[in-house]
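Complex shown without one protein chain; remaining protein chains in place.
Coming up: chain A.
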Amino acid sequence: MSVDTATVKKVAALARIAITDEDAARLAPELSNILGWIEQLEGVNTAGVEPMTAVIPNQLRLRDDVIDADPLTGGGIRDALMANAPQAEHGFFTVPKVIE
């Protein structure tokens, strides 16, 4: 698979990573090379094979239906959650204006 710069720009936009034209020109052959290499999987006969979902058989658990079953993942920790915010006001994360 050969990836052109337009595809690189589209993928970068999907991934929310700003790139310049020079970045895209540099990345196109790099990504083409990697994707070309992984394409050898096309040749593997996987007819009737289920995709892997769990490497070790394991039952999905439900936690106890109580509030704050585990204090580490429970509520009432707003200050701790906000402590690393690049910008926060009045207990809210703030972002640039989204709606005019």
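FYI, a residue touches a chain if its C-beta (ideal position, glycine included) is under 8 Å from a C-beta of that chain, and two chains touch if they have at least 3 such contacts; residues count from 1.
The rule we apply is simple: contacts and distances are computed from a predicted model.
Per UniProt, the protein behind the absent chain is "Glutamyl-tRNA(Gln) amidotransferase subunit A"; the candidates were "Ion-translocating oxidoreductase complex subunit D", "ABC transporter ATP-binding protein", "Glutamyl-tRNA(Gln) amidotransferase subunit A" or "Periplasmic nitrate reductase, electron transfer subunit".
The chain not displayed touches chain A at residues 3, 7-8, 11-19, 27, 30-31, 33-35, 37-42, 44, 46, 49-56, 58, 60-61, 63, 70, 72-73, 77, 80-81, 83-87, 93, 95-98.
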